[in-house]
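Moving on to subunit A:
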Amino acid sequence: MLVSPYAFLAQVVQFLVALAAAPLLTGWINQWRAWLQNKTAPSLLQPYYVLHKLFQKEAVAAENASPLFRATPYVVFGCMALACGIVPAVSTDLPLAPAADAIALVGLFALARVFISLAAMDVGTAFGTLGARREMLIGFLAEPALLMALFCASLITSSTSLSAIVNKMAHSQFQLYPSMAFAGVAFTIVSLAENARVPVDNPATHLELTMVHEALVLEYSARHLALLEWAASLKLFAYSCIGLALFFPYGVAQADAPLAMLISLPALGLKLAVGGFALALIETVSAKLRIFRVPEFLAVAFVLAVIGLLVHGLLGA
Partner candidate 1 sequence: MIALLTQAINLFAAILLILAFAMITQRRILNLVHLFTAQGLTLVAATLDVGYLTAQHSLYVSAAFAFALKVVVLPTLLHRLTDRLQVRFDVEPLLNTPVTMLIGILLVAFAFDLASPIAALSASIARATLGIALASVLLSFLMMITRAKAVPQVIGFLSMENSLFFAATAATNGMPMLVELGIALDALMAFLIGGVFMFQIREQFDSLDIRHLERLREE
Partner candidate 2 sequence: MDRMLNLDTILTVITIWVGIGVIALVAPRRTRFIAHALFPASALLSLALGALAIHGLFAPPQATILGLGLPGLPFHWRIDSLSAFFLAVIGVASAGTSIFSAGYLRKGEGTAPGLQCLQYHVFLAAMALVVLADDAYSFMVAWETMALSSYFLVMANARVASIRSAGYLYLLLAHIGAIAVLLCFGVLQASTGDFTFANLRAQQLPPFWASIAFLLAVIGFGAKAGIVPLHVWLPEAHPAAPSPVSALMSGVMLKTAVYGLLRVAFDLLHIQIAWWGALLLGLGLLTAMFGVVFTTVQTDMKRLLAFSSIENLGLVFVGTGLALMFRTYGMQALSALALTATLFHVAAHALFKTLLFLATGSVLHATGERNLGKLGGLIRTMPWVAWLGLIGALAASGLPPLAGFVSEWLLLQTFLFTTHLPTSFLNMLVPVVAAAVALVAALSAYAMVKFFGVIFLGQPREEKLRHSRDASRCERIGLAWLAAGCVMLGLFPIHAIDGIDRVTRLLVGFGLGPTVHANGWLLLAPTSIQRASYSPVIFLLVLAASTAFTAIAARIVYHGRLRRVPAWDCGYPFQTARMQDTSEGFGQPIRQIFESFFRMHRDLPSPFDARPRYRVVVEDHFWYWIYQPVQALVERVARLAGRVQQGRISIYLLYSFLTLLMMLLLMGR
Partner candidate 3 sequence: MTALTLLLACPIVGALLLAGLGHTRIGAEVNIAASAATTACALWLAAKVAADGSLLAYGELFYIDSLNMFLVTLTAFVGLTTSIFSRPYMRIERDHGRMTPLTMRVYHAAYQLFLAMMLFALTTNNLGALWVAMEAATLCTVLLVSVYRTAAALEAAWKYFILCGVGIAQALFGTLLLYLAADRLIGGGEGALLWTHLEAVKTQLEPTILSLAFVFLLIGYGTKTGLVPVHHWLPDAHAEGPTPISAVLSGLLLNVALYAILRCKVLADGALGNGLPGRAMVVFGLVSVLLAAFLLHRQRDIKRLFAYSSIEHMGLITFAFGLGGPIANFGGLLHMTMHSLTKSAIFFAVGHAAQKAGTQVMDEIRGLLQISPTVGWGLMLGSLAILGMPPFGVFASEFLILTSAMRQLPWAAPLLLLALAVAFAAVLARVQPMVFGETTVKRLPHPPALIPVFTHLGLGLLLGLFIPPFLANWYARAATLLGG
């Protein structure tokens, strides 16, 4: 298929924006968390400093670490970058969009998860395996929930291609979809879980009773760790964009109006800022769950999403 120069441009822009802005979003959220908890906040650019520092350090790997261990950070980073490239954040006219639809996107996240879990098991420390197990435990409930949430939108727009969803959502006349309400709640829960946020996980602590993400990356250092952290913020960015695409698909540029990107970029920034604040708020007001409560928490999301589907089937909307 022929790719229009604008589309190509949009794709590049989106990649760059994602890579650049992802740590910023993380920083923004951390800042707000701090403020909401009456702490003095770190700088907005703190994540960049951390990444830079880590990249400079000499990497350290366990003696028995296999190639899989070393390859994983790059693979995970690649997955997240691709995810950010697929989700229509800046424009819906992305050359990569048709290559992977919503289901493929979920598959992509799963791929990353499987790799990181395997890498965590590779060295063979108690922590690694524990982290891997918990990650997969969260994953096997979060994935279908996410998928169902996406399906709610797909049923409405009768398409699983994200850009098509955004197009339809944004440009059919405004309408309230009850099913999307369920989907929204489900999606929020899932993204909390997937991005290692309170109440599911707390990146700030290293308490083995609770930690998931930190346990996974425990063996990593330097550039590997940096890439993983960066990938984490990319994941957060991607999730936010998906959320926006599903629930606030307004202001995203279309194929017919390439220059709309000039509007869509600030719009995106604004939406992310608000979303980040909301996330910080949620994290502040909610308390960390026990690890065995997490499946129930996610099960709620799963059930809600399914109910969303049923509601759609019932009301035909």
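Candidates were picked such that all candidates are chains of the complex that A comes from, given by their letters.
Here is the rule we use: a residue touches a chain if its C-beta (ideal position, glycine included) is under 8 Å from a C-beta of that chain, and two chains touch if they have at least 3 such contacts; residues count from 1.
On a predicted model such as this, the values are computed, not experimentally measured, just so you know.
Q: In the complex, subunit A is touched by which of the candidates 1, 2 or 3?
A: 2
Q: Given the complex with candidate 2, which residues does subunit A contribute to the contact?
A: 1, 55-56, 58-66, 68, 70, 74-75, 77-79, 81-82, 85, 96, 98-101, 103-104, 107-108, 110-111, 113-114, 117-118, 121-130, 132-134, 136-137, 139-141, 143-144, 147-148, 151, 154-155, 158-161, 164, 218-219, 223, 227, 292, 295, 302, 305-306, 309-310, 312-314
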